[in-house]
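Every protein chain of the complex appears in place save one, which is left out.
First chain written, first letter: the chains are A, B and C, and each begins at residue 1.
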Amino acid sequence: MGFFLETLIGGLMTGMLYSLVALGFVLIFKASGVFNFAQGSMVLFAALAMARFADWLPRWLGFDNRLLANLLAFVAAMAVMVVAAWLIERLVLAKLVNQEGITLLMATLGISYFFDGFGQTVFGNDIYKLDIGLPKDPVFLFEQAFQGGILVNKEDLYAALIAALLVAALSLFFQKTGTGRALRAVADDHQAAQSIGIPLGRIWVIVWTVAGCVALVAGIIWGSKLGVQFSLSLVALKALPVVILGGLTSVPGAILGGLVIGVGEKLSEVYIGPHLGGGIEIWFAYVVALAFLLVRPQGLFGEKIIDRV
Amino acid sequence: MKLKSVLFAAAAGATLLATLAAPPAAAQAKEQFFPVLPYRTGAYAPNGVPWANGYVDYLKLINARDGGINGVKITFEECDTGYATDRGVECYERLKGKASGEIFQPLSTGITFALTSKAPSDKNVLITSGYGLSESSDGLVFKWNFPMLGTYWSGADIIMQHITKKEGGSLKGKKIALVYHDSPYGKEPIPLLQQRAKLQGYDLTLLPVAAPGVEQKATWLQIRQLRPDYVLLWGWGVMNSAAIKEAVATGYPRERMYGVWWSAGEPDVKDVGDAAKGYNGLVAFGNQGRVIDDIKKYVHGKGQGTGPIEEVGQTLYMRGMTSAVLAVESVRRAQERYGKGKVMDGEQIRWGAENLALDDKKLAALGLTGIMKPLSTSCTDHEGSRSARIHTWDGKAWQVTSDWYAADEAIIKPMVKTAAAKYASEKNVTPRTPADCQS
Amino acid sequence: MLYRENGQFKTSYRADQQIFPILQDRLAILALAAITLVGVPLFASDYLFRAILIPFAILALAALGLNILVGYCGQISLGTGAFMAVGAYAAYNFVVRVPGMPLLAALLLGGLCATAIGVAFGIPSLRIRGLYLAVATLAAQFFVEWAFLRIKWLTNDSTSGSVTVGALSVFGIPLDTPASRYLLCMALLVLFALLAKNLVRGHIGREWMAIRDMDVAAAVIGIRPVYAKLTAFAISSFIVGVAGALWAFVHLGSWEPAAFGIERSFQLLFMIIIGGLGSIMGSFLGAAFITIVPIVLNRTLPLFGNAFGVHVDTALVSHFESMLFGALIVFFLIVEPHGLARLWSTAKEKLRLWPFPH
Partner (left out) sequence: MAARAAGDVILEVRDISLAFGGVKALSGISFDVREHEIRSIIGPNGAGKSSMLNCINGVYQPQQGAISLRGRTFQHMKPRQVAEMGVARTFQNLALFKGMSVLDNIMTGRNLKMRTNLFQQAIRWGAAEREETSNRIVVEKLIDFLEIQAYRKVPVGRLPYGLQKRVDLGRALAMEPQVLLLDEPMAGMNLEEKQDMSRFILDVNDEFGTTIVLIEHDMAVVMDICDRVVVLDYGRKIGDGTPDEVRANPDVISAYLGTAH
């Protein structure tokens, strides 16, 4: 029982991170109809920027204070992501307006390759330490209730909390603020949005910036966990089943989907895995999502598509 | 207008093709060419880079200090494989034409598998120091493979010996878990561990981790539930540090974790720092010796260093450097038979690699005392030396914490024989008999 | 002046329906065939064969298969690597388990197994559309990779999960020289290209394109989406499977599931984007481009570097490579969505008028 709870909690905490990345996908998709395959590379890129600046800035400016360094680095990395977002809008999206989803998807594949190459050329391809002072040691709950207690990984706990906060903030931003409303307008109908004077270009820059910020936070969390290196670009792959499970256009879908997948893959690995020889995490989430799509092609909360002719 | 550009493009394409079709420049006289297949990119770059630097630095050292191998200058060229099998093959094809017979060291079990079937027909020597097919230590079947300084079976065997010793001789009823990179590399040790499990009566749990190994929470929850007495780590790249961090997070004692030599380098622990204190790993050589100073003096001193100088002497760097030693010495040995100061071809280098005899005297002469154990290969045994030590991370650096162990031939030999035989039948290779070894 | 079609009048629909209606094209293609099948084997170096020509031929074949699915039927797949893997391992099993199994038969059987898997993973396409499908096909990728690592039976109980094949021969002719291997791949490539071309210009091809362009209208004029999509999946994954088997047997000779990882799927996708979606020719051009560019970069970049006194190390080269590919993908999608194939045909258009424009 205790073990089950541990797995469950572990899954939920991982799931929260998936939700975060998935949210990046959903925001961009809602606002620009782009399925952003570059999300993962953005995570890597942002994390690299953060880690390297945290390392460089003190040397350039000649101070020695980890907190300050991290803060400045965060700002710098954020700035980088804003520029990136702007460039992407200018050089790619603006040129591909009203193209089919598949074309845009492929374009983001291209973007992601570019990010990987560029990021590692500029920031290097070693493994970099990114220490934002998250505690690494575990805590044990209900030691009296369960033998050995329930282990909770503090770092993951904090990570999950940060993710949850950001998710909440984004949902609010999306629902409440004027920009958020504009975003949703664009999401519903580009032409209409334009006709009532919402500048598509700016909206897109904003969403991609937001996505960049999401990537940065995810990158920091994973980076401080795994060290900042190339593999970070692969973690986003794990958020894909989340997105299709939750529905490409649904914020709550992304959040719920993330938790479901997170818990699902941990439980499956721990309970089903041993019978199949282990290592099933990597595809289990996909198969679940796939099976689900067969029943509900538009995902948990996605809108139903009706053919008009 | 457009036509012009099209024609221009066509012309450009043609010229490019011409450059490609042009046969690669053949090695000049008095130059021995060494291809280098590193990976400085991709998920495994952090571990691939120091290895490559060590390898290249040593080649540079031989030129800078000794003016080559008995006067034969060393030339080399890198081709980045990114740890991908097909790119490895491509690099092999690209570089192999550069000289008649070369030594390849792909630093990837997958690429080794692919090249094993190509090297013989091309007469290229394949030295896989500390990786590759364990059964390829049988030189009768694998004429061109040289898994020198220990295969994975040797490595696993040594770890088990060490653990057995710690447990006072018996592992009966103990629980051992193997956390491994879900790839041919990670699976190599399994047969040996199972074999020993039969003999020693411990029970072995296999926990694969999908490459690249960033997500291990479930794995370590299982370990926490299973509470094994020891965890063997067979990871590469990010998987290692991730594993150690998960161990910290699930409170598994690092003292009871043992990594293969690929899981016990600086990149694996450096960003874990103190938390990794007590974590153990295999190491097949020392890091104090004259050659280190020579590299600092002749290579880095002259601004020729491939990587940062701090890296010199680190575990993976040393693995790369010693691999280069093996390559160079194979050529040197070949020259002893086929003529000093001559450029050696594939067959000759192969003979050299097969008849290496690096005794203490030779090692001393090379400034390798305290770094490498004596090693001597023969056509039945391409491994040469199967000994290693345990070293432990003290939070700042790796400290050697055991004496040398030698893998237990009694267990490994028969396994090698059967596996090699299976390979021979599959690929219908006819094994050599000890008689025609001198060819 | 040389490239004129006027004066060539079609007297029958049949003549109008052939693959190369223009005389010069027919001659050119014959010449090309002669060169590739006779000229090249005589003059190419081993390196050229094994590092460029053979990989090109095999990848072109795979790209051809993928193009049928993505380019003609509009069903995007990110799981191509998986289908290649199925082809490879299936063929391997036939070879090791069935004594005296001839190579070609094994290749084709491998293809058939890939077909089965392909159709199985194609079924979702009947319910799921576009992006959802794209992601869904990743399931195939990861599952298959896992299966070949985990299920020992599939790898003939090789302890490490990686397998090797022995000496190859076709009709008793041993494939020991690169040239012979190249000829095998080329022959298969040409054969399948021809069959594929016939399909896409036949009515099944029109059905695929109809589904791709406007599936509702297609249904209304009596096209069964199920049939069209599944045949596309079947034929595509058959060709891809054969390509996979070739890649494993002829190019690698010894391989592990990682050889057919997701990177491969993306690489093939790039080939058909750059080469040209919905164009047989495009598959060839794309494959050629993507096989050659990295090698060219590897050879030329360091030279440029030295020229400007910058040291270009291997890492920089391959980072630059992925940057370049990324940029090219975007470039093509923006500037020429129909890829090199379209550039090629525009070039021909120009050539018709040359030297008198308009």
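Here, a contact is a pair of C-beta atoms (placed from the backbone, for glycine too) under 8 Å apart; a residue touches a chain by one contact, two chains touch by 3 or more.
Since this is a predicted model, take the numbers as computed values, not measurements.
Q: Among the options C:209, C:323 or C:340, which residue touches the chain absent from this view?
A: C:209
Q: Among C:48, C:76, C:223 or C:295, which one touches the chain that has been omitted from the display?
A: C:223
Q: Mind pulling the chain C residues that touch the left-out chain?
A: Answer for chain C: residues 12-14, 17, 195, 198-199, 202-204, 206-207, 209-210, 212-214, 216-224, 231, 235, 278 touch the chain left out.
Keep this in mind: only the chains that are shown with their structure count from here on.
Q: With chain centres taken as the means of their Cα atoms, state the distance from chain A to chain C in Å.
A: Between these chains, centre-to-centre, one finds 33 Å.
Q: Considering chain C alone, which of its residues make contact with at least two other chains?
A: Within chain C, residues 146, 149-150, 315, 318-319 contact more than one other chain.
Q: Where in chain B do residues touch two or more of the other chains?
A: Residues 40-41, 45, 49, 182, 208, 210 of chain B touch two or more partner chains.
Q: Okay, in this complex, where on chain B does chain A touch?
A: 40-43, 45-46, 49, 182, 206-210, 212-215, 217-219, 221-222, 224-225, 237-238, 241-242, 245, 248-251, 267, 270-271, 275
Q: Taking the touch rule as given, give the residues of chain B at its contact with chain C in the complex, in rising order.
A: Per the stated touch rule, the residues are 2-3, 6, 16-17, 19-21, 23-24, 38, 40-41, 45, 49, 78-80, 82, 84-86, 89-90, 93-94, 96-97, 109-110, 113-114, 116-118, 121, 133, 182-185, 187-188, 190-191, 208, 210-211, 419, 423, 426-428.
Q: Provide the residue numbers of chain C that touch chain A in the complex, in ascending order.
A: On the chain C side, the touching residues are 74, 76, 124, 127-132, 134-136, 138-139, 142-143, 145-146, 149-151, 216-217, 220, 262, 266, 269-270, 273, 315-316, 318-330, 333-334, 337.
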